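With one protein chain held back, the other chains of the complex are shown just where they sit.
And now, subunit A:
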Amino acid sequence: MQKFKTKLLNFCLPALLPVSLLLIWQIASQFNLISTKFFPAPSTIIKTVYTLVQGKELFKNVTISLYRATLGLGIGASLGILLGLLTGLSHRANQLLDSTIQMIRNIPHLALLPLVIAWFGVGETSKIFLVAVGVFFPLYANTVHGIQSVDPELIEMGHVYQLSRWQLFTDIIFPSALPAILVGLRYALGIMWTTLIVAETIASDSGIGYMAMNAREFMQMDVILVSILIYALLGKISDLIAKFFENEANHWQINE
C-alpha cells in the first residue's frame, strides 16, 4: 500500500502545477476573465487541432517541416561527424582544418539568414542549408573531443595485439568516441528545431512556422499556439529518439 501511494505521489506531484494552470486558464476563459482574443481557452485549442487535422493543411505543413529538418540534420550531422573523425584521427588534417572550422563556429549561424536568402532565395535549399550549418558544429566539436579522449592505454593494447588500422578504429576508437558523438547529436537536435523555426517564420510559404506566421496575419491565436505545441511535441519526440539511441549505445556502462 505504501509503495502504491509513493508511486501515485511521484506521478501526480509533477503534473499538479501544469494541470492546475490549465484548469485556471480554462475557467478564466469561460467566465471571460481573460480576453479570448489573446488567450484562447484550452478547449478552443483542442477544437482547432481537430479542425486542422481534418483539413490537409496540418499534415502538409508538418510533413514539409519534418522533411527540411531531417535532410538538414542528415547533411550537417554526416559532414560534422566525418570531418570530426578526420581532424581527430589525423594530425595533419587537424592542423589544416581545425582552426578555420573553429573560427566559423563562432559566427552565430542564425545571423547568416539574410546572406542565405540572398544566395539561395526562399526555397527549400536555404532552410536545409541553414539547419545543416547549425547542426554541423556541435557534432564536429563533440566528435573531435570523443576521438581525442580515447584511452591511449587501450590503443597501446590494440598495437600489442597487432590490430590493423581499421580494427583499431572499429574496435577501439569509434566505440570509445560514440557516447560523446551521441551527446553532440542530442544537442544538435535542439539547434535543428530552433534554426528551422526561425527559417520557416521569416522566409517560407509552407511549414509549421509559415502556418504560425500566416495565422498571425489573421489574428488566429489558437493556430499560433497549436504551432508552438507542435514544435514542442516534435522537439520532445526527437529528444526521446536520440535518448533511446544513446541508451542502446551505452548499455555496457554500469547504471547503478
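As a working rule, contacts are C-beta pairs under 8 Å (C-beta built on N, C-alpha and C of every residue); 3 or more make two chains touch, one makes a residue touch a chain; residues count from 1.
In this text, contacts and distances are computed from a predicted model.
> Which of the following names does UniProt give to the chain that is not shown: "D-alanyl carrier protein", "NADH-quinone oxidoreductase subunit H", "Aliphatic sulfonate ABC transporter (ATP-binding protein)" or "PadR family transcriptional regulator"?
Answer from the UniProt record of the missing subunit chain: "Aliphatic sulfonate ABC transporter (ATP-binding protein)".
> Among A:F31, A:Y50 or A:W252, which residue is in touch with the absent chain?
Considering all chains, including the one not shown, the answer is A:W252.
> Per the definition of touch given earlier, which of A:W119, A:Y161 or A:F244 contacts the omitted chain?
The missing chain is touched by A:Y161.
> For the chain that's not shown, point to the residue among A:A28, A:L66, A:I172 or A:I202 touching it.
Result: among the candidates, A:I172 touches the missing chain.
> Which subunit A residues touch the hidden chain?
Touch set of subunit A with respect to the missing chain: 153-154, 156-164, 167, 171-172, 175-176, 252-254.
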